[in-house]
Structure formats: C-alpha cells, structure tokens
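The complex appears here minus one protein chain, its other protein chains still in place.
Then we have subunit A:
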Amino acid sequence: MTDAVISAQHLDLTFQTGDGPVHALRDVNLTIDKGDFVSFIGPSGCGKTTFLRCIAGLETPTGGDLTVNGMTPDEARKARAYGYVFQAAGLYPWRTIGGNIRLPLEIMGFSKADQAERVKRVLELVDLAGFEKKYPWQLSGGMQQRASIARALAFDADILLMDEPFGALDEIVRDHLNEELLKLWARTEKTIGFVTHSIPEAVYLSTKIVVMSPRPGRITDVIDSPLPRERPLDIRDTPEFIAIAHRVREGLRAGHQED
C-alpha cells in the first residue's frame, strides 16, 4: 500500500443535468501503484474521461475517497503532480512547437536556461528534434499529438494522464507511437493512466487493464497483465497476449449484457 500513487474508494460522481441526474461513476474502487501503466477501456459514456478528470482535479467527485500521492486531487494539482494529454492535441496555434512546450514551464517559473534544456530533451524523447521552431499547422496530426505529449512531459510530473491520445490516428502511426510510448515509460518510470477504445492497444501497453461499463459508470474487471515490461510489437501474436485480449473482450461483453 505504501507505493499507491492513486487510490479510489467507493468513488461516486453524479452530474446534475437539465434532464435529471447522470451517474457518471458509481462505487469505483481502484489502486494504482507507482510505475504502473493503467489502461481504461469501455464503451462510450462509461465514465473513463470523467474518472481521469477526477484524478486530475478537473471534476469533483460527489462521494467516496480519492487520493493522489496521498493528497487530494486538488492539492496534487497544485503540487503539479501530473501532466494531462487531452484527446485533441490542443496546441496553441500562435506558439511554435517549442513555445507550446515552454508554456507550462513559463507558468511554473522555470529559468530560461532550464526551459531551453527541457524543451530540447522532451522533443528528442518524442522524436521531434528539429521541429522546435515550426508552428502546429506545419505538423501532421501524429506529430502534433507527440508534441502535446512532450508538453505534458516537460515539467517532470510523475503521473501522466492520457485521454485517447491516439484516437484520431491511423493504425500504423498508432503502432509506432505505442512503441515509442512504452520506451518513454521505461525510460522515465512514470505512472501512466491511459484511456483507449482499442483492446490491442490496451493489452499491448498496460500492466493493469481496467474494464468499465456504463449506466452507471463502474469498473467491471481489473486485469493485471502477466506480460513482461519489455514488449516488442510482435508480442501481440503470442498466446498470452491473445488470452488477455480475450478476457478484456469478455469483460466488455458482460458489461453490455447487463443493460
């Protein structure tokens, strides 16, 4: 328990909307350890984004307990404990790639020299060295998404929260970025929360797969992956991989049938 980075107990979140309450999260219990790569998978509307936003202190749960590094999410946010990668890259069009990555650094008051050094380092990390002076519109969608990951990495938060970062990309680019992401995770030893709709992506990346189901949003299965941390792309053809993918699919199907 000592190295639990994120811990949720009986977490509830109900949105009050014009047409009545929406139970986005109901009785969610989950512990994420330091260095875990956790994927959240489930049908649309099951509360994946909402859970991630709760961890990030962007939504306030209506019930239960949630701690991040032993603090409340809001305290963790103020301690700048995490970087958040949104579904859309969301780079500011009036800033260069370097300028976008510098944005959090400027806000957090890093020195000029430190900023330059960090920008250079994270750009190399996401394979975008040499694109510092380009504007977002001069980059492809995949490159923009990598730049937004670099932006989240720049200030060295130990938690990285990613909401379908590769959702809009084609399979080949996605495979490549998945591989890069695993290498990056191995190098930086961050704790990663990752939302996806793709079963292979979830199984390939994760040490822990959280299967969720909607109405009300809840966790139906948590799978601890037996796969080794070192994962070449062709691990996806091994029986272990296929077995986990099968279990995830079963979990998703079970969630559906309960409706």
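In this text, a contact is a pair of C-beta atoms (placed from the backbone, for glycine too) under 8 Å apart; a residue touches a chain by one contact, two chains touch by 3 or more; residues count from 1.
One rule holds in what follows: contacts and distances are computed from a predicted model.
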UniProt protein name of the chain not shown, from "Sarcosine oxidase subunit delta", "Dihydroorotate dehydrogenase", "Fumarate reductase (Anaerobic), membrane anchor subunit" or "Bicarbonate transport system permease protein CmpB": "Bicarbonate transport system permease protein CmpB"
Contacting the left-out chain in the complete assembly, out of A:106, A:171 or A:224: A:106
Residue, one of A:10, A:80, A:112 or A:229, that touches the chain absent here: A:80
Among A:6, A:24, A:41 or A:56, the residue in touch with the chain that has been omitted: A:56
Residues from subunit A at the interface with the omitted partner, ascending: 53, 56-58, 77-78, 80, 82-84, 86, 88, 90, 92-96, 103-104, 106-108, 135, 155
